[in-house]
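My questions will all concern the structure given below.
Here the complex is missing a single protein chain, while all its other protein chains stay put.
Entry: chain A
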């Protein structure tokens, strides 16, 4: 996917989020401000990506994990807690999925869990 298409995809979602929020508060977001927020978000992805890559490499991994995302969220306490909660949610979902799979099955199977390092 070309850079332009990626930017457009981000812009699209940002636009929808702004419109949704604007509706709730009975205000409109100008096209310029939506474009600016989209551009800033895209640039922030660059910062996040570089951080995530550095954290993974520091842990001698080539696959970025949820631990790396936790680190990326460290600057804000509220954000850290939010991400930690999401990680718990994902873990619980995983547990539930595993239980469903194992019910009634005697054979042990290989389960691919890419969150385990």
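Keep this in mind: a contact is a pair of C-beta atoms (placed from the backbone, for glycine too) under 8 Å apart; a residue touches a chain by one contact, two chains touch by 3 or more; residues count from 1.
The rule is simple: contacts and distances are computed from a predicted model.
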| According to its UniProt entry, is the unseen chain "Centromere protein X", "Ubiquitin-related modifier 1 homolog", "DNA replication complex GINS protein PSF1" or "Calcineurin B homologous protein 1-like"? | "Centromere protein X"
| chain A residues that touch the omitted chain in the full complex | 1, 3, 6, 9-10, 13-14, 16-18, 20-22, 25, 27-30, 32-33, 36-37, 40-42, 44-46, 48-50, 52-53, 56-57, 62-66, 68-69, 72-73, 75-76, 79, 82-83, 86-87, 90, 114-115
